[in-house]
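The complex is shown incomplete by one protein chain, all other protein chains being positioned as in the whole.
By letter and in written order, the chains are A, B and C; residue numbering begins at 1 in each of them.
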């Protein structure tokens, strides 16, 4: 069996530790295999998806804890289950991560790369991956960004061309964020890259570099709870020609993600991502669409979304829909990460490069070419995925795993 | 302009009076044209849908009130609007309706056909329609059943063949319900027939008769509020591979519909219709799917649905979704009725006969041939409709209006 | 330290096993002491409430399982906590219980008293208690009915006088329910009796017998979730002079309680108890007050209540309040049971006999004398309790524990 390496940015966070612990449990039959499209139906066979046994996990984190300690701290996977895979999880210890106070608070960072600048940092990250690959005899590699949401940033000159970006690296331009560096690293290492966060990553320079480096990239911002339901319900309202006058979305969550989003600039990055979907689906501008995210400690990872939708029906009469989603943030995210890891691996084996729009299904703000439309309707996204699956199935290009 | 006659069973009820008042208002520009697929986008032109001005309304009701009085009583369309179209609505007075105590309570019936039996009743109904057609110079006709939900009934021998059914008519078999008689009437008059109620109507005898009579039929039970949302949300849960463990749906409504559903046998008919959709969409049997309908007077037509859904996600972790839909029963139903009237008219002009599965989008328990599957997924239903629209668009068969 | 024996009817059920496990855990400091009025503030000292260490548990159950097995089956107290008090819980094995198919289904009854009739049953129950008292050197005794809700019953002649009741016992009158027999037993043994269920128990014969036997009795039907909130919210609406037009309450629960209430006659008993509170608090009859209880398996003991309240405000304008209580049935009930055990013990030591109306705070349908009003307002109930506490505090009658 060939082996697929998976390097997480934020390997000791809630989502990554849930993914790693979950795979350890599912491999042993200690937890059911629920929530992934790459585990059920004919899709895994059709595509030749990597089996759970073929996945090897590593990654970086700015907090100094092994995956067992991290998973215990996050209180997502029950302790009695974690205990059953303790040695496997203890053995995974994240490498020191890259930080930038401009992009993210570092209050609890105690496992940080020490280097003189961007270039030296990248050398260290490269060494991490090469040693990981050698030690585990890995055949292929995917890098997935699961780090905290960085502060809002704008595309600047340094982000526009590969040359400008590389010059920026050399002169330690502070507008190059950690998230961008991990994507640059993926390009250089020939590894597929997934941005599961809303942090600004796919700037023009790196989009071009991904193309020329021949790596597939997908993002951004995993579509888990509220937005997932929104992109299923909005198409229904469109089908019924009910006019959306206002959509008020509020979220409460108490995990580290929520803590980071308590920073107004990080919050801005996230909210922008959540706001973008509605008008595109409905075909008109909703006069009042609001998304609020609030850090509310009592619930930890057990995130809650409350939505109120005001609609106009026949004769302009008003009606209201309210949705209350009592979900678990990382439990919703983890299976999407696993699906993306496997699908990106298939894409990479098939020679796909650059933006992988067919994986829009997994994202709040899906990457797309400038001349293509974003697709946000959950069912149209699902159709995009299945068209691609059929194309792959027909293709002789598909490499054996 | 050609003229399309629309005969409602239950013409003085909440939905029918809202349709008739709504058309009167929209024609005059007094209310916006919201909520119909046959009013917006390219569909109306593509199909040559009948314009609002070409519709002429009539019908039967067991309550003695003209449409203005009926609409006022139902408190759905605001009084100040109704006053603006008062003469047009007062001029429409429902013909006496057919009753059967076996199928429906008749406590408030004061406008009832007096006849010796089924055959004589049918003669009177036929005369109503013929006079209506002549008086209004109608070119075509659609009959829409908007009557109250009849008590639960089972298909018996009398319902199995045309011969048996007609013998039953002759001997006044009490298992032939009012709803069935109106469909029989439609067959005999060559009028398209829509069953917007869950009452047992399309029995084998009448399905066969519709085929041989060359009339299109569509049903059953309009998909308005809770079930509409359910058939949009369930596909999303399927896409995300979230396992539905239980789905508890409760409804409170205080209109006449609600009053009728307070009868356990009528309630049974309705609930059966609402229960059928879920397992087909999800592809497995939901272990606990419940639908409750409660007659709760304070809200009148302003129906409210509350749903709780228990789902299992990654690693078998449990999450909950709750939906609260504050809707208006007839405001949701009326535009569907208008869409159906126009689409059935197109179908009839195109020579379609028998079951019109492409209109599944409008029904909780859509008619389908025995060798076809019911389609309940709102988006698959929408695709069915649009495939048919394209077929009609390509067809030279389409008659000019 | 003196020792108080507590005998539960339904000792192996969800509530009783939670009480017993909870006391074992709290005694050892393994769980916090939350939710009881007899654990915090000055009340315990003022009254001389029995300490947790002084409580000894026993009781009857028609299912054959020790308390550890029962608690494990009910999945209320987490398994890792139960394991810490396993031996103490395993040691408590319920005595065979009394059944009557007329009052309750016995599908899962495998631990049933075998006796020729009422009299012989009572002898066996008496022996259980006497042996329990001797073995544990108990000073005092309280019997608490936590059994499943019995089917609806009416007071008949056999229930009206002590003589008639005892004649009924002798001739095995089937209108004497198990719940009544346990109260008769309490009278005969001089033990205080609490009816935490809505089963018909305090019939005139037994109310009189409690008086003459000198035992305090309190009931009925523990006020835990939805009704507790209702009796706090309704007084607020009264204070604000908001007129309640309708109150629709629905419950979903999946534990054994819910299963029993799936029986329409048991459901009737329960709903009657839940319906009684509103009009008394508001001072007028609410035109549409409904309570529905539905057995919905996915959630087990994690009961959920959804309430919709329609209110009229200034100028007759309509508003709505909706409450969704995601509670845990036995977690809400258990501390009330513990409070009642201790307070009834104080009452008994103070020489109180017959109906203890001051404990109304704990019940949906509180016992009261014929010439007194039921008090349902949560805050008036609380005032009743505290008046009594002050009376006891002033009294020299109070016996030392």
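Just so it is clear, contacts are C-beta pairs under 8 Å (C-beta built on N, C-alpha and C of every residue); 3 or more make two chains touch, one makes a residue touch a chain.
Note that this is a predicted model, so its numbers are computed, not measured.
Student: Of A:39, A:220 or A:310, which one is in contact with the hidden chain?
Tutor: Counting the whole complex, the residue in contact with the absent chain is A:310.
Student: Can you name the residues of chain C that touch the chain not displayed here?
Tutor: Touch with the absent chain occurs at residues 18, 22, 25-26, 31-32, 34-37, 39-40, 77, 81, 228-229, 232-233, 235-236, 239-243, 312-317, 319-328, 331-332, 334-335, 361, 378-379, 382.
Student: In the complete complex, which positions of chain A touch the hidden chain?
Tutor: Contact residues on chain A toward the absent chain are 245-246, 248, 250, 252, 287-288, 290, 292, 294, 296-299, 304, 306, 308, 310, 320, 322, 324, 326.
The rule is simple: only the chains that are shown with their structure count from here on.
Student: Using Cα averages as centroids, what's the distance between chain B and chain C in whole Å?
Tutor: 49
Student: Quick one: chain A and chain B, Cα centre-to-centre, how many Å?
Tutor: Distance between chain centres, rounded to whole Å: 45 Å.
Student: How many angstrom lie between the centres of chain A and chain C, each centre taken as the mean Cα position?
Tutor: The mean C-alpha positions of chain A and chain C differ by 51 Å.
Student: Would you mind listing the residues of chain A that make contact with two or more other chains?
Tutor: 324, 326
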